Each structure stands twice: as C-alpha cells, then as structure tokens.
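Note that this complex is displayed minus one protein chain, with the remaining chains in position.
After this line comes chain A, so read on.
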Amino acid sequence: MKCVLEGNGVKVFGKAVQALSRIGEDLWLDPMVKGLALRSVNAAHSAYACFLFSPMFFQHYSLGSGSEPARETIKCKLVIKSVLPLFRCLTAIERNVERCQITISTPTDRVVIQFFCKYGITKTYSLRFQESEALQAEFASHLCPNVLKAPARLLSDMVLHFPVSLEEITLSATPLRFTLRNYHEAGNDHMKTMYTEMSLHPDEFDFFQVGADSDVTFCLKELRGFLSFAESHCLPVSVHFAAAGKPVCFSMEDMVLEATVLLATLMDSENTGPSQPVGPPVPTSPRCADVAALPVVSHEGNSRESQNAPAVMELIPSSQGSPMINPPALRHLLSTADDPHGPDVPDEASAMATPASTMICSLLFRALASEQDDDGCDVSLPVLACYSDTEDEMEGDYTRSPSLLISQRRLNLPSPGVNTWDSARKRLF
C-alpha cells in the first residue's frame, strides 16, 4: 500500500492517531479498496475505534506498493507508542510538513512513514509491523432505538464539566431530557467523590430520537480523544445506543472520512459487583475491566490464541432474530453452537458461568476476511464474531468464510440480528 497526504491532511491523520492512542496500545492499519482504515481496540476489548479515510482524502492512494501489483492487501498491526511521537506535535507538522507518504513494505515487514518538510528536509520513519488479521466491530446501529445527533462542540462542553480523571459516565435519555452524570458506585470514600450531573433539553440536539428510555454507562476516557477530533473538525457526532449492556456508538463522517467509536456499556447498574473474572486479569483499569467484552479477535494462527485476550468470551448476540439466510457453513455452526460442548469452545468459555445479569457487554468483532469474502459476508452473514484464516482444524467444518458463534448458547438476552457495519451505516446516513 502506498499513500500520500498533503498539508492539512497530515494534521487530520495525526489527530486521528492521537484519538486512537487514547483507546488502545495497538494500531491496526488496514488498507482496503474503499480506503485506509485505522483501528484500535483496548485491552479489555470494551472500546473500539475506527477511522476510515477514503481514497479521496489522499493525494495518492494505491494498494500495491510500487512495483508490486495489488495482489493481497496486508493488514498491519503497529504499536501505537511508536507511531504517536511522529504525530505528537501537530502545530509543528502544520508549519513544516508539506507532504507525508506512508508505504507498507511487505518484504521488510515495515511501514515507512516519510515526512517531506520545508527546506528540502525529509524525515523517514521505518516501523516494524506485525501482520495480523484486522478487527472490525459489528454494530447494528440502525436497530438502536435511540439516536442523537449533536455538534461535537455540544458534547465536548458537556464532558468538560466532568473531571478528566473520571472513568465512567452514565448517559440517560428520555424523550424529554438528556442527562450525563458520574457513575455512582457504592463504597467509595464519600468525601472524595464529587457527583456531577448535567442535563440538556432535546432542542439542543440536531436530531433527538429516544425510542426507549435508557441509562447506559461507559468509559469516558476513551471517548475524549474522539470528541477532540470531532471538535477540531466541526463535524456533528451521532450517538446510537439502546439499553444498558448494549454498546454505545459515537460516529461522525464527512466526504472523505468516517470515524467511529464503539464503547461497551455496563449491563445493569443494580447488579453491580465484579463479573466473574475469566482468564488473566485485565490490564486496564479495574472498573472498565468489569465491562467484559467480546474479543473474538482473530490473531494470525491459532484461534486458541484468543484465550490470551483477557476477559474473553462473554457474549455475542445471537443471530436468532436475523432474517438473513445463513450460508451452509454458518448453519452448521449454529447447530453445533447449541451443543454445549462444541469443539470451538475454548476452555475458558465453558468455565464461565456468568449469568446474563452480571456485567457483560455485547461488542462484536468479526475478523475481516479477504475482500471477496467480505462482500460475500455482507450479503449473507448476519453475524458476528468470526475467526478467519485459521489453520486450525478444529473448525474444519466451515470454510474460510468466517462465522464462528462463540458461546451463543450462553446468551440469554434476545438480540436482534445484526447486519454488517457497512450496510447498517449506509442505512442510517
């Protein structure tokens, strides 16, 4: 892949990297025909962000790199700590950098970022990447009963009233009022915690639809980077959410880029208490860790590697409500999924006895397969977390087309079927 950014584009790109750095430690670079996607997910897999830059954003965008024809696109995983310093000082970039070229060089396993600056100076950064299957979160935003749209400024102003150190925030919406407040947690040293509540009238929003009264609690820290990006772009932000436990989606788009942040929400505020810890303890803050997420992130190779991802295997909404036809492979899986001892179950999942009432979230991940599969999946695949490209034979029954429903049987919540992100989005905007 090779792309060239000019002038202001570099600054925007840099801001996106900064926003992503607030989410997780790794940055996935995913060049696709429809554009370059930058993604990140946090360690607990409870927050996911994606910035998709369309080819029009770049001065030049090609999937092949130089002499190589675009046979197979490479998905790279970089450590954000190595990318962030390049884009840390955006004012300096604005002043000095005229052009930025990003190339993914397969033979050397490196991403080369070159800044062509004033006075003939060229800075070249060569970062080693890990080849990896990309992540993509699935979210049925069109099925969310509650949709809000507001200028980024409004949301930033609201969030300003809360201390920077605040982890979680609760958003409540009724048809008449929109409220943000600290998450009330019992047992805190009451002298230290100040509780803040802020409400807005629906008139302040560009679009306000609350189909179902709901209270969702999510991690605010991860949202701040996104909000600052949106504010610098003066783009309106859309918020999609449903009941507690379902993820909340913040998104914005314009002609050349789309940005999305998906955050998992706490399940039911009355049933507070730690969720059964599964696997190794989550390295993020203890509270956000309670919001266990679905990590079914496929890493290259062994699907069992997913066990390394902490707090694994909570929940995937089933496709039971889906009207879509399942390809044969999927149908097979659906039936095996009913078998409690299906071969695809990692040990942890069966060890998990989480009842639906503990804090769970339903953030979905589907590894991207190759592009044809992607399109194919668009049409036929209603769901969900997938492994793709696994050399593992345990899922030998299904084809490369990814559709593994993990722990579907444990799902007690009836969930609507989900379409892929793209179609969902198209429906909405």
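Definition applied: a residue touches a chain if its C-beta (ideal position, glycine included) is under 8 Å from a C-beta of that chain, and two chains touch if they have at least 3 such contacts; residues count from 1.
Keep this in mind: contacts and distances are computed from a predicted model.
Comparing "Checkpoint protein", "Histidine-containing phosphotransfer protein", "Golgin subfamily A member 7" or "MICOS complex subunit MIC10" against the UniProt entry of the hidden chain yields the protein name "Checkpoint protein". Considering A:Leu160, A:Ala212 or A:Cys234, the position touching the chain not shown turns out to be A:Leu160 (whole complex).
The hidden chain makes contact, of the residues A:Leu27, A:Ile169, A:Leu200 or A:Leu266, with A:Leu200.
Seen across the whole complex, the unshown chain contacts chain A at 160-161, 163, 184, 190-201, 203-204.
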